[in-house]
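Removed from the display is one protein chain of the complex; every other protein chain stays in position.
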Amino acid sequence: MGPLFPQGHITVCENLIIAYLIGIVFGAMLEAAGFTNTRKLVGVFYGYDMTVLKVFFTAALTGAIGLFLMHHYGIIDLTKVYYPKTYWLPTLIGGLIMALGFLAGGFCPGTSVCAATTGKIDGITFVIGVFIGIYFYSFTYELIFEKLRNSTAMGEVNVADWLGIKQGVFLLIMTVVAIASFIIGTYIQKKINQKQSKEDLEELGLN
Amino acid sequence: MKKLDIVIMAIMLIGAIWAAFLPNVKPHLHYLSAKELLYEINKNEHYISVDDVAKAIMTNDKFTILIDVRDPKQYQEFTLPGALNIPKDSILLPKYRYLLNSDIYRLVLFSNGTSLADMAWLIATDAGFKNLYVMQGGLNAWFTKILMPQPPKPWAKKEEFEKYQFRKAAAFYFTGGEVKETKPKQIKITVPVKKKEVGGGCE
Partner (left out) sequence: MKQWKNKYLNPYLAGFIIGLALIAAYYFSGEGLGSSGAYKRIVIASVDAVAPHYAEKAAYFKPYVHQDGGPLKTFLVFELLGLITGAILSAAIFGRLEWKIGKGPKVKNKTRLIAALIGGFLWGIGTQLGRGCTSGLVMSGMAVNSLSGYIGLIAIFGGGYLFAYFFRKLWL
């Protein structure tokens, strides 16, 4: 029964090799979906390319539904996996900062690495920027950020429990919301791109 | 929409509907076997003296948490400074699980005597919680030894005199010379949650 590594069913080395293999799949899919192209990434916020929406929600919900079902049928024990702790304020503020970073930089840390290593110079610059940001944060941590980052701890909080609804029902609601957003998003994208030039759509692979 | 798109969305939807009928994922308590429990009891290492508790309070020990396991009415009337109230019958409630599931804190249970705290200790230890201690003698011992310490007999050992000096200081600390009512403070403890053996995430 999973998870294998925390229960000692696989060794540290095996775990790292598996990490590498899973990373290959992740990286290949990100590149294949077009996320080394910064214009495709940012398109979700302007309506002309909703690929991010489709990939992201499909991935997150496939994972969530799959894990939930697997737990029920004894394939994995979800009480033994790493569960993130919720610190709502620093996460909220951090998220807003990341949003600004997304709009300015056109990437997120994972996609930027994919872009950087496939020749995109803006990706390389972005990656350098991330490192500078983390170095800056780490050296000013005790002075500026420590208090905020450790504030508003809520422990491990399951969003469905927190809302007071069954976890499976929550997943169903999110799936319906996601599918609705796919349909609406596709429609908006079509409408906005009616006035776009053919070459532009070629470049984004949207025609 | 292409056919593949619809197929994938359908798979997600069916999976989600299926999930909606299934029960929640719950963190479970890890119950000890009778043998394991007996072993824990016989270790007899879970008692802590009132002197140690006094010391922890006076030195502002951030890693010791005092838990009053009596009912709320008794807790309101008097309790140890900084103590939280978890009545023995509520000790297995999910809302206290974070607090009790600690790797870093030393959790000291106390009651009027020792038996109620011992019961609470048994229940919680059986459910798999660790780092739990019982203040030996309870609040009765607290009163007689700390708040109103008796001087040792003249022929007593040196350690008895040292202990007496400590208790006199403690008595003064806790009563400030007069009998002060220790009101239970509404302490909001941000408990860092139990460190899981599984590391991970982008923390």
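For this structure, a couple of remarks:
As written, the chains take the letters A and B, and residue 1 is the first residue of each chain.
Keep in mind that, in the parts below, a contact is a pair of C-beta atoms (placed from the backbone, for glycine too) under 8 Å apart; a residue touches a chain by one contact, two chains touch by 3 or more.
Remember, it's a predicted structure, so these values are computed and weren't measured experimentally.
Although it is not drawn here, the omitted chain touches the following shown chains in the complete assembly: A, B.
What subunit B contributes to its contact with the hidden chain is residues 2, 4-5, 8-9, 11, 198-203.
Note that only the chains that are shown with their structure count from here on.
With centres set at the average Cα position, the gap from subunit A to subunit B is 38 Å.
For subunit B in complex with subunit A, the residues that touch the partner chain are 1, 5, 8-9, 12-13, 15-28, 98, 190-193, 196-201, 203. Listing the residues of subunit A that touch subunit B in their complex gives 3, 5-6, 58, 61-62, 65-66, 68-69, 71-72, 78-85, 153, 155-156, 158, 160-161, 166-169, 171-172, 174-176, 178-179, 182-183, 186.
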